[in-house]
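As you look at this complex, bear in mind that one protein chain is not there, while each of the others sits in place.
Right, chain A next:
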Amino acid sequence: MGCSSSLPDRSTGRLGGLNNSESGGVADAKNLRVKLVLLGDSGVGKSCIVLRFVRGQFDPTSKVTIGASFLSQTIALQDSTTVKFEIWDTAGQERYAALAPLYYRGAAVAVIVYDITSPETFNKAQYWVKELQKHGSPDIVMALVGNKADLQEKREVPTQDGIDYAEKNGMFFMETSAKTADNINQLFEEIAKRLPRPSST
C-alpha cells in the first residue's frame, strides 16, 4: 500500500509559505514530519479516509471514533522527499468540539471533511474553516474534502459549491471516496506538495 509518487506534478500553490519550524514539526528538507488533523461532522467518513490511506482498507461498519485517534503514515514524493503524516482523526460529535483545539493546535495541515450527500455536514465544514481561520496557526494548509463521492445518485452538495467555497478561503478542494479509494492517496500527495518546505535546497 502506501502512495506511489506517480502523480503529474502540478503547481505547488503554496499557502502563506512561511517556515513551519514550529508548526507540525519538521525533520529536515528531505524528510518532513507534519501534524495533520481531520475535522468535520460525525459520520462523514474521516476515519474511513484515514484507514484507507494508512492501511488500504475500508470497513463500512467501522466504529464511531471516541475522542480522537492517532495514526501515522509516510509517503514518498517524486522529488525523493518523504513526508511522515502524524494524523489526528478527531471525533465529530458535538461534545468533543471544545476539545478540537487540542488537536488542531500546532497542526501544519487541516483536512476538513464533509459528506456530499448531506448539506448539514457542508455547513459544519464551513464552521470548522472559520474556526481554524480564527484559531489555527496562520500558515496552516487547509484542504476541503467532499467524501462519499461514490454516492453520486444521493448527492446533495454540488461539486461547484465545494470548489467555490474552497477557492474563496484559499483552500484546495477534492472529492474522495474512502469506499472506492478514489482520490484518497492523491489527497495526501497533494497536501504533501503544498507543504511549506524548510528553507534551502
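Just so it is clear, a contact is a pair of C-beta atoms (placed from the backbone, for glycine too) under 8 Å apart; a residue touches a chain by one contact, two chains touch by 3 or more; residues count from 1.
Note that in this section contacts and distances are computed from a predicted model.
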From "tRNA-splicing endonuclease subunit Sen2", "Proteasome subunit alpha type", "Cullin family profile domain-containing protein" or "Vacuolar fusion protein MON1 homolog", the hidden chain's UniProt protein name: "Vacuolar fusion protein MON1 homolog"
Touching the absent chain when the full complex is considered, from A:28, A:79, A:94 or A:164: A:94
Residues in chain A touching the chain absent from view: 41-43, 47, 51, 55, 61-71, 89, 91-99, 101-102, 105, 118, 120-121, 123-124, 126-127, 130-131, 135
